Every structure is written in structure tokens, then in C-alpha cells.
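This part shows subunit A:
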Amino acid sequence: MNPLRQQFEQRLAQTGGTVAALADLDSLLTGRVFVSAHPVCRSWAARATCQDPREADVALTGCDAMIAETGTVVVFSGPVESRLSTLTAPTHVVLGSEAQLSPDMETVFERFADRLRPGASPASLMFITGPSRTTDIEKTLVLGVHGPKKLVFVFMEDGSGAG
Partner candidate 1 sequence: MQIGLFIPCLVDQFFPQAGLAVARILKRLGHSVEYPAEQTCCGQPAFNAGVRSEAAALAKRFIQVFDRFEAVVAPSGSCVAMVRNFYPELLDLAPHSSFITRVFEFSEFLVDRLNVTDLGATFNERVTYHDSCHLLRELRVREQPRQLLRAVKGLDFVELNDGPTCCGFGGVFSVKFPEVSTVMGEDKVAAIERTGARYVVASDCGCLMHIGGLLTRRDSKVRPIHLAELLGGAP
Partner candidate 2 sequence: MMHTPVLEEQRRATLARALNLALDKRRQSVAEFPDWEAMRQRAHDIRAGALDRLDEYLNQFERAAAANGIRVVRVATAEEACLYVVAIAKRIGVTTAVKSKSMVTEEIHLNRALETEGIRAMETDLGEYIAQLCGQPPFHLTAPIVHLSRDEVGRILADKLGVPFTNDPTQLTLIARDAMRREFLTARLGISGANFCVAETGSLVLVTNEGNGRMCTTLPAKEGPRVHVAITGIEKVVPALKDVAHLLRLLARSGSGMRLTAYTTLINGPRKRAAGEETTGPDEVHVLLLDNGRRAMLRDPHLREALCCIRCGACSNTCPVYHRIGGHAYQSVYNGPIGSVWSAALWDTEQAATLPFVSSLCGACADICPVKIDIHHALLWQRKLAADRGYTPRWQRLVWWAWRVAMSHPALYGFGSIVARRLFSPAILNRLGKPWTETRDLPPLARKSFHEMWKEEAPK
């Protein structure tokens, strides 16, 4: 497996997130489903049963990058992803491909340097590392405070390929 993908999957799992196979994506889209306008989600657009992420049980979105060092999904706000599509649904399913993996945050900033100039940058860059969490009460971990309780990442590739 791609070593960056391996690190990403391992570290995402340590944050409480999960990785699912593309073949299992269908079974994840239950209840009120919001599907974002991201091109990668187009094949599932027909599964949408809800237009407002505030009311969704599951939100399916794309992403702009992933960070292997921290198991992080990076999403830019804009016409395809809103600031809410990744936040309000109890389950957030993210679609991405191996080519979007970066080793660390620095590399993400370098990759998108053109889009991060003043006046040109997306209004919000969201670095999402696992589900929403708190340890405020006696350091006990509780998932799903204001953001999703479940974060599921799905690679477009099956991961068995070399490289």
C-alpha cells in the first residue's frame, strides 16, 4: 500500500475516525442523506434525500487534501463544500483519492499556495482530524459534541495497487 495512505489510515483511526471501502459506501448512506456538490460525489447525487446539512443524518462530501502525519482531511469552503456540510450531520462521509495525500500541513500550504493569496483564498479552510470530541468531563473521551460523531473516509482507489 502507498505508505502515505497507510500512515493516513492508521492515524485517522487513532483519532476515532474510520476508513471504509468504496464498495461499502452504499450501506453508509442511510436516513436523511445530504450529498454535496463536489464532483467526486456526483455518482451518489441520486441518494440525496435532504438538501440542508443542518437536517441531515449523513453528509457525503469530497475534500481538497489529506494529511498523512495527522490523519487530517482538508476541506475548502466555496461553491462545492459549505462550512456546514462537514459539521452538522452526525455522520460525515468523505470521499478522496490517493493523489490528494500530502505528508504534512506544510506541503498542503505549498500545494495550494496559488489559492491562498490574500483576496483570492477560500473563506474558510477546514482541517478536520477525526470526529468532534471532548474530554472536558474527567478526561473521559466523548465523541460527537457539535460536529459529527462518526467520520468515515472512503478512498476512490482500493489500496491494493502498487505505489
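Quick note on selection: all candidates are chains of the complex that A comes from, given by their letters.
Everything below uses one rule, namely that a residue touches a chain if its C-beta (ideal position, glycine included) is under 8 Å from a C-beta of that chain, and two chains touch if they have at least 3 such contacts; residues count from 1.
From a predicted model like this one, the values you see are computed outputs, not experimental measurements.
Undergrad: Sort out for me which candidate, 1 or 2, comes into contact with subunit A in this complex.
TA: Candidate 2 is the one in contact with subunit A.
Undergrad: Applying the document's contact rule, which stretches of subunit A touch candidate 2 when the two form their complex?
TA: 11, 14-15, 54, 69-72, 77-79, 82-84, 87-88, 104-106, 109-110, 116-119, 121-140, 142, 144-147
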